[in-house]
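Only one protein chain is missing; all other protein chains are in place.
All chains are identified by letter, namely A, B and C, in their written order; residue positions are counted from 1 within each chain.
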Amino acid sequence: MASPTATLLLSCPDQKGLVAKIANFVYSNGGNIIHADQHTDFLAGLFLVRIEWQLDGFNLPRDVIEPAFNAIAQPLNAKWQIHFSDTVPRIAVWVSRQDHCLFDLIWRQRAKEFNAEIPLIISNHENLSAIATQFDIAFRHIPITKETKPQQEAKQLKLLQQYNIDLVVLAKYMQVLSAEFVSQFPNIINIHHSFLPAFAGANPYQRAYERGVKIIGATAHYVTADLDEGPIIEQDVVQVSHRDDVNDLIRKGKDLERVVLARAVRSHLQNRVLVYGNRTVVIG
Amino acid sequence: MASPTATLLLSCPDQKGLVAKIANFVYSNGGNIIHADQHTDFLAGLFLVRIEWQLDGFNLPRDVIEPAFNAIAQPLNAKWQIHFSDTVPRIAVWVSRQDHCLFDLIWRQRAKEFNAEIPLIISNHENLSAIATQFDIAFRHIPITKETKPQQEAKQLKLLQQYNIDLVVLAKYMQVLSAEFVSQFPNIINIHHSFLPAFAGANPYQRAYERGVKIIGATAHYVTADLDEGPIIEQDVVQVSHRDDVNDLIRKGKDLERVVLARAVRSHLQNRVLVYGNRTVVIG
Amino acid sequence: MASPTATLLLSCPDQKGLVAKIANFVYSNGGNIIHADQHTDFLAGLFLVRIEWQLDGFNLPRDVIEPAFNAIAQPLNAKWQIHFSDTVPRIAVWVSRQDHCLFDLIWRQRAKEFNAEIPLIISNHENLSAIATQFDIAFRHIPITKETKPQQEAKQLKLLQQYNIDLVVLAKYMQVLSAEFVSQFPNIINIHHSFLPAFAGANPYQRAYERGVKIIGATAHYVTADLDEGPIIEQDVVQVSHRDDVNDLIRKGKDLERVVLARAVRSHLQNRVLVYGNRTVVIG
Partner (left out) sequence: MASPTATLLLSCPDQKGLVAKIANFVYSNGGNIIHADQHTDFLAGLFLVRIEWQLDGFNLPRDVIEPAFNAIAQPLNAKWQIHFSDTVPRIAVWVSRQDHCLFDLIWRQRAKEFNAEIPLIISNHENLSAIATQFDIAFRHIPITKETKPQQEAKQLKLLQQYNIDLVVLAKYMQVLSAEFVSQFPNIINIHHSFLPAFAGANPYQRAYERGVKIIGATAHYVTADLDEGPIIEQDVVQVSHRDDVNDLIRKGKDLERVVLARAVRSHLQNRVLVYGNRTVVIG
């Protein structure tokens, strides 16, 4: 749609009238709802909703929308956020030596599959700097050792602020982030090269080969303090056979990794992911 | 859920306030919405919604719900229906010689995957009557020839009325229904053994083999006057290779057919399918 | 094919001339090879081959084939077996309370998808005995407790001998077999309701739900002394979403379980599975 939209993501304890209250807020202010998706987790007693409406003809000026909605949200004990489709998020892509996910993300951003900018690439190695140059993206080489990690993470945080980064995408960044870093910058998506929780940790393809599995997978998830334990956004798999050695698994896995990561990033950028506890609701 | 629910399926020309109006109807009468799914087809300018709410604590008596809602629906030019989860639909399964889909449907009904009864099996052959006996289901043998078709279809219609059938499932029924029959009993789901529109018509597996495809599929769709042209509810595929001859395609296809048909029937029984023109909205 | 065939499964240390030697054995005795599949595991330095040839026109009488081939196999240090397509394997299906895999296996055997007989069902519960009666299969109820396990497993072994069972299929048999039992009857295929190694052990669906995975799977494997660690024959997966609660996972899983188990049993019955170490070569 040409018209800019507002998207509300909200979760709160389940109770009667939630859909009505929220829909009324939009309608009574002249908004036209174009998407409304609700989910109720009955075990958790939690109501989750995503509502997107057109801003053309919406009577509230933007700076008033949040305070106005807050009056409704507060009594509901709701966690919520509102995004506007014409504010373009800024992504920092973090990589190590492998280029397939980086290439893919850049291509998709250029192809307008992502409504986002990619102003910054951070790597603990130098070998991908040429790609950054090629596509005119800032590249920062920040090597990490056990000793230097704290100050290097401080550098990284500073860069994220400096470049006004909204989302960090770990595109085969082979370093673990400290719990402290994650607590200070929580918006991080990682691609793990296995169908978690299988083969969590290092060398999943090697271990998949040794186990003799007939399927390998990839998992995109938000990064939390617990390595490979974050909320899963997207997973997919591909069949393998006895004909595939470890290198074949790695090659086949690359195709999975870039597609799974791209789908997760796209869902996040379209504000279609709600997180609660260790779970996600991904609006299809 | 223990509590019975009401499910509204509605489609109407898109306009502002639709979600609010419908949600208010439920809320103002004390209903608790447990599922609300909306889709807008911007090309068609059509709004489609499925709303399910708990009847416990809902103030309107059942016989008043429809007239009460009609007052809201009429000005919207809406097509709509309301279903109650505790009225159990009755299915007639139509078969010819193959038993795999029939067995599967009966097993799922017995396993409570379907909230439905299967009181009647109709076949143009006699060989599956033993299964009907085994599971204590009425079996009617109605052979069809070009000449006898009209009066036989009349017989079939009579049976559907007699058994209060809500849904006919063509579980590998290898006969074409007349346009007239379909107009008189529109609630019919068919399983076609190809990923339509490929290999529409007869012998899809033979033709798939001859074409040398690497994937075969199955399609569950509502039956319309145009053979194999009805709204598609569900499709799935499986990979095949040069090692598979026609019999292998048929065998692999059977696993697809029963799963695809079962998913479609289940979606229909849960009132998760909205049809408009030749398209379906299937609430995931 | 109408003509009966012989199938050789062989594995030995890799060396030159293996294909030639084996093919010559068949050819020089007038056999017509209809399938020849070879795999070399270069890491293990192992050569594995499956060769199937027609027995019509083959000059060696059956009782001479094995000794004759032994003269070739011995110098190669080969592990090997020869199967004849017209000797029909006998399967014992072991179940607990769930019937979906049992029903499916019986249906496939009746539908001639399996070249096998199913003369025996063993269960630690009684509730499925009616199915056995329905299909005229012997049913033995052998309850298991920690205390009675040894003598009950002795009973089970005795039954397998008594019924000349070639293959045991654990079709949702929710008991662990002792290492001793497995060592005495190694031909056992189990279906595990997760994409192993994820969620090995108990309640995989519950744990899959808690982890918030977007894909669930099923795994068919040979049973070894290490629970859930046996060689994997077949795996498949299905997508799930936040809309699916544990019961949905269980329901979707059942469709996976029966298909994955059936594929594995069929591959085994067609002598298309070679095992070495903890790995399988499954000839597609």
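Here is the rule we go by: a residue touches a chain if its C-beta (ideal position, glycine included) is under 8 Å from a C-beta of that chain, and two chains touch if they have at least 3 such contacts.
As the structure is a computational prediction, the values presented were derived from the model and not from experiment.
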The chain left out touches which of the shown chains?
-> A, B, C
Looking beyond the chains shown, say which of B:Leu43, B:Ala71 or B:Ala202 touches the absent one.
-> B:Leu43
Of the residues A:Leu43, A:Ala71 or A:Ala111, which one touches the chain left out of the display?
-> A:Ala111
So which bits of subunit A touch the chain we can't see?
-> 99-100, 103, 107, 111, 113, 134, 241, 243, 251, 254-255, 259, 262, 284
Contact footprint on subunit C, counting only the chain that is left out = 1, 16-20, 23-24, 26-28, 30-38, 40, 42, 284
Positions on subunit B contacted by the hidden chain, ascending = 39, 41-43, 195-199, 210-215, 217, 231-237, 241-243, 245, 278-282, 284
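By our rule, only the chains that are shown with their structure count from here on.
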When the centre of a chain is set as the mean of its C-alpha atoms, what distance in Å lies between subunit B and subunit C?
-> 37
Between subunit C and subunit A, distance of the C-alpha-averaged centres to the nearest whole Å | 42
Spell out, as numbers or ranges, the residues of subunit A touching 2 or more other chains.
-> 42, 284
